[in-house]
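A single protein chain has been omitted from the complex, and every remaining protein chain is retained in its original position.
This part shows chain A:
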Amino acid sequence: MFSNSRVSFQFVTILIYITVVCVSQVNSHWWSLATKTLLVGSSSVEQCDNELGFSHSQRQLCRTYANHMKYVKDGAENGIKECKYQFRLNRWNCSTAVNDITVFGKVLKIGSKETAFTYAVAAAGVVVSVAQACKNGLLQECGCSRAPRPQGISSSWNWGGCGDDTDYAYGFAKEFIDARERDTNPSNKSKHKARKEMNLRNNEAGRLVAVRSSEPTCKCHGVSGSCNVRTCWMKLSGFREIGNKLKSKYNSAIEVVAKKRGRRQLDFTPRKRSDVITPTSLVYLESSPDYCVKNRRTGVKGTKGRECNVDSNGPDGCGLMCCGRGYRVVHKQIVEKCNCRFQWCCTVICDQCPSNVKRYVCK
């Protein structure tokens, strides 16, 4: 009897484990990497297999490009950070849950504008951090060695120099991030197919915005400084600038309807006729859920307890933020640094200034 129950207990454990793995497979996301500490060295390859956030192909890529994972993680982190910054004044504030494999919670299951932004900003984050790593000489693959590299990127250093770092970062990010979508093989339900297509498009939009925000800078260095010899290179702008661009893409995001074309192909047509879909536009399928009230089903956390601005007419104003529920006034005494005097590089001399502030918090 005792032994029997033990067997059944083990059985149940296994069953639960399988269910957990399967479920997390569906909802999990590679950007959960952002919340983890990565191992470096030989064990990092093994970590690839235990990484629940990865899809099948992503695990393979992780094994081949184990050294890239640190920068994928950095990229995801930066993406999430930027998302929080850009949406700090909105009802949905890009809130993340600790120890949640989906990072952003269930809310991303909805194919909304916000989901579109999240995918794009994370993809852009990876492009920027991989390009940065290339520039710092931390990744061999983009520095013209013979090490394996994604397709289409090849050149020999002594003959033609190396390819552009941004170019490499774009290629890698495309390979790695889109692998997750390529792995999912949605059943015939066109809803899932459409969602796959939406994710792919927003990933690409994020990458392209990152890449296109790099501006060419040129230098003339011919005879007597003339321009008969001129060399250009791409200068990647800071991530804040990229975040801003993506935010404006979010503001002009296009709601689309999926239409079948042929047996497998899907075509997106904008719901509004006047809209034109470009490679960098964010697209979404469903309208956003009500972000005002906490909702277990959709995963919305609600705006209760959020700070608001009484003087603002924008989305951070107390009227909009608190969804008409009103707000409480909280008095706080804080000590702030003030009258700071900077000096290059490392010295900041500040005074300590205590002050009383009023804070407004949504009911």
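The rule we apply is simple: a residue touches a chain if its C-beta (ideal position, glycine included) is under 8 Å from a C-beta of that chain, and two chains touch if they have at least 3 such contacts; residues count from 1.
Going forward, contacts and distances are computed from a predicted model.
A.B. asks: Absent chain per UniProt: "Trafficking protein particle complex subunit 10 isoform X1", "Molybdopterin synthase sulfur carrier subunit", "Protein Mo25" or "Protein wntless homolog"?
C.D. replies: According to UniProt, the chain not displayed is called "Protein wntless homolog".
A.B. asks: Using the touch definition up top, pick the residue from A:Arg240, A:Arg328 or A:Lys363 that touches the left-out chain.
C.D. replies: From the options A:Arg240, A:Arg328 or A:Lys363, the contact with the absent chain belongs to A:Arg240.
A.B. asks: Please pick, from A:Gly137, A:Gly262 or A:Pro354, the residue that touches the omitted chain in the full complex.
C.D. replies: A:Gly137
A.B. asks: Quick one: say which of A:Arg212, A:Arg325 or A:Arg359 touches the chain that got left out.
C.D. replies: Considering all chains, including the one not shown, the answer is A:Arg212.
A.B. asks: Which chain A residues touch the hidden chain?
C.D. replies: That gives, for chain A, the contact residues 132, 135-137, 140, 143-145, 155, 157-165, 167, 170-171, 211-212, 214, 216-219, 221, 223-225, 227-235, 237-238, 240-241, 337, 340-352.
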